[in-house]
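Every protein chain but one is kept in place in this view of the complex.
Let's turn to chain A:
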Amino acid sequence: MQNNHHKERLYKILVIGDLGVGKTSIIKRYVHHNFSPNYRATIGVDFALKVLNWDQETVRLQLWDIAGQERFGNMTRVYYREAMGAFIVFDVTRPASFEAVTKWKEDLDSKLTLANGKNVATVLLANKCDQGRDVLTNNGIKMEQFCLENGFVGWYETSAKENINIDEAANCLVKHIIANENDMLQSEVLDTISPQLEKDKGGTCSSCFRSQ
């Protein structure tokens, strides 16, 4: 906050979903701009860092690539802590991985809430869309409806292989995370008297502070 022109934001983002749906591939595409059909299975958790320029700010995304096997659940849930957003990924060619989406979402929401009690922004990724859209077309599921009902802020058909919609999905998530954060700061400033903030702001109103 000392330097208003080069403010840095750091967000922890979870990437979860069933085993083998392409979580690691999506991250590799997003961060390293490449794809390999030969990624190794993730055991535990892997990490990546993506740096974005966002409205003249630097946004750092700490991506937590969490192993998909349900059995690891008890262990990997500690990794949800302090995350600001999440991708839930399924494989359009494997209906079971889509059925698991609601499980992942419920699990996430039960383990993690923002300071204002809201759920973290979550974007649904229908990955491997280059290989067909069986799950999306056969079940007659209206994805918009599904997202609304299950609290996703958006969904994208993605392909890590063909580089489809990965950046778009990430931008959507970041947009919602920032909106959430601004929301929280605003309510904080409105609801509480914080001497420290007052001092820093030097007398400007809360909305001026927000826009800095």
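We take it that a contact is a pair of C-beta atoms (placed from the backbone, for glycine too) under 8 Å apart; a residue touches a chain by one contact, two chains touch by 3 or more; residues count from 1.
Operating definition for what follows: contacts and distances are computed from a predicted model.
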Exercise. From the names "SKP1-like protein", "Translation initiation factor eIF2B subunit delta", "Exosome complex component RRP45" or "Rab-GAP TBC domain-containing protein", which one matches the UniProt record for the unseen chain?
Worked result: "Rab-GAP TBC domain-containing protein"
Problem set entry | From A:49, A:115 or A:179, residue that would touch the chain that is not displayed | A:49
For this session: For chain A, enumerate the residues touching the unshown chain of the complex.
Result: 19-20, 38-49, 62, 67, 69-72, 74-75, 78, 96, 99
